[in-house]
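Every protein chain of the complex appears in place save one, which is left out.
Now for subunit A:
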Amino acid sequence: MKAQRVVWGETIADLAATDDRVVVLDGDLATSTRADIVADRVPDAFVQVGIAEQNMVGMAFGLSTLGYRPWLSTFGVFLTHRAVDQIRMLVSQTKAPVRIASAYSGLLNGSSGKTHQDIEDLAIMRAMPNMTVIAPADEVEAEAVFRWAADFDGPVYVRVARDAVTPVFEAPYTFEPGQPLLVADGEDVTLISTGVQTSRTLDAVRILAERGVRAKLIHLPTLKPLDADALCALVGDAREVVTVEEHSRIGGLGGLVAEVLSERGTARLVRIGLEDRWSESAPNDFLLDKYGLSPERVADAVLAQTAVAV
């Protein structure tokens, strides 16, 4: 198992070695985000901007106007919150081909706690016009997404998880933006997940199977743009749908699926995600358990909140 951040550093270094357009802007967190892999292997592709995220976005925009395909690399929370106006004005509005590698996204950030947990990023970024928003499930999908982004001519936001998860996909894998993917099939209940939470949700599906419940799991790597027809086709005539995300229950995957289902479907929706409250600093296992995202807790919630429990 390999962490997405390591895959990111290695893949970008790989791309930069043969593509002069690739440049990585670091906000002095290279050893954490693993932008240091790029700095070591392709020094010319690495630009230290310093602890100045707003300036980092502005400089990436400036570089993009000269044909560069810059990657912004720092903790996601400093981009999607501190530099959100810069992303909105200089990247989203101008359709600049800037790639936002949102490191340490979600709840699990190496015990840095609530100041560094970015659990609102999907809500913020998917509300921005022109922004492509992607949350890969594992190392395999992440690498495919990074390679796809290299040639995409527009702004891209990618969640990059700090820690490794059990792989969901096997190489070779071709990323198709906007497409939902059927990860597990089952008739009793339909789950939809995104990002690395899909790996944990797949484990929840296995736990449910042990308890006699056959769950369908749909993975949504792209939150925007979304092929809603394809999603509805996969959901089919399910009467209950459960979304699971390492993100606030407000405005992220649950919000997205609510929008689609309320327009097109009749299924009842259950949203599993982080409650509208602040979390805390603790080891991953503790946080996942306490805040309801561990495979066991997800399985429990599915049984408790849907008709399969009856």
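In this text, contacts are C-beta pairs under 8 Å (C-beta built on N, C-alpha and C of every residue); 3 or more make two chains touch, one makes a residue touch a chain; residues count from 1.
One rule holds in what follows: contacts and distances are computed from a predicted model.
*Asks:* Looking at UniProt, which of "ABC transporter permease", "Ribose transport system substrate-binding protein", "Glutamate synthase (NADPH/NADH) small chain" or "Transketolase" names the chain that isn't shown?
*Replies:* "Transketolase"
*Asks:* From the listed residues A:N55, A:S281 or A:Q305, report the one that touches the chain absent from this view.
*Replies:* A:N55
*Asks:* Determine and list the subunit A residues touching the chain excluded from the picture.
*Replies:* Residues of subunit A in touch with the missing chain: 23, 47, 49-50, 52, 54-55, 57-68, 85-86, 88-90, 93-95.
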